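Moving on to subunit A:
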Amino acid sequence: MESVGSIIVYVVIALALVVCSVLAVTTRKILRAATYLLFSLFATAALYFKLDYEFLGAVQIAVYAGGIVVLFVFSILLTSHPGDNSAKLASKKRVYGLAGALAMLAVAGYSLVSRASFLTATATGENPVMEEIGMKLMGSGHGEYLLPFEAISVLLLACIIGGVVIARKR
Partner candidate 1 sequence: MFSNILIYFVIIPLLMLAGFALCRNDKQIRAVAVTGSIALMALSAWLLVDYLALRKAGETAEMLYTGSWEWFGPLNICLAVGVDGVSIAMLILSSIIVFAGSFASWKIDNARHFFMWLLLLSTGVFGFFITVDLFTMFMFYEVALIPMYLLIGQWGTGRKEYSAMKLTLMLMGGSAFLMLSLIGIYYHSAPEGGQLTWNILEISQNASISKDWQYFLFPMCFVGFGVLGAMFPFHTWSPDGHACAPTAVSMLHAGVLMKLGGYGCFRVAMYLMPEAANDLAWIFLILTGVSVVYGAFSACVQTDLKYINAYSSVSHCGMVLFAILMINTTALTGAIMQMLSHGLMTALFFALIGMIYGRTHTRDIRLMGGLMKIMPFLGVGYVIAGMASLGLPGLSGFVAEMTIFVGSFEHADMFHRTFTVIACSSIVITAVYILRVVGKLLFGPVQDEHHLQLTDATWWERLSVITLIVSVAAIGCFPNFFESLIKFTFSPEIFRAIGL
Partner candidate 2 sequence: MEITMLYYLIPSLIMFCCGVYGFITRRNMIAILISLELMLNSVDINFAVFNRFLFPGELEGMFFTLFAIGIAAAETALAIAIIINVFRVSEKIDVSDVTKMKF
């Protein structure tokens, strides 16, 4: 049985997540969309904290909220004039998009809900210790992730160089 506080926290986080996501894709001002994205990312981070993944939540905030959204904001400022509204969507397109998304929601939601009885497990386990995460990232045994770690680092490096090359002025 969860505590009431916990339930309240959950409800707040879930609401924030849903509302911010919806707003992020419906607002016509692109800078606002980025801001709503930021909030939904924060909500996600909060969800991670709620699930006792503190490191993950921290990374989410640092990389996503801190890094990526800032990139978005920069690029928005570079590519659009303040106060620009994106053109109003053709209603046909919006209806189709909405229908598609809702249909998907219906199908996936139905399959989730109809199998709710299988999904009754409760959250157990502890917040992983930082040391363990570090060891696992650097180890090469079973369930350890040195290779992906290195691969990611190379990827990021490639990205940096690629970004520079692509965006550089000729």
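Picked so that all candidates are chains of the complex that A comes from, given by their letters.
FYI, a contact is a pair of C-beta atoms (placed from the backbone, for glycine too) under 8 Å apart; a residue touches a chain by one contact, two chains touch by 3 or more; residues count from 1.
Remember, predicted model here, so these are calculated numbers, not experimental data.
Chain contacts in this complex place subunit A in touch with candidate 2, from the set 1 or 2.
Residues 1-2, 6-7, 10, 14, 17-18, 21-22, 24-25, 30, 33-34, 37, 40-41, 44, 47-48, 51-53, 55-56, 59-60, 63-64, 67-68, 71-72, 74-76, 78-80, 86-87, 89, 93-94, 96-98, 100-102, 104-105, 108-109, 112-113, 116, 119-125, 128, 132-133, 136-137, 143, 145, 148, 152, 155-156, 158-160, 162-164, 166-167 of subunit A touch candidate 2 in their complex.
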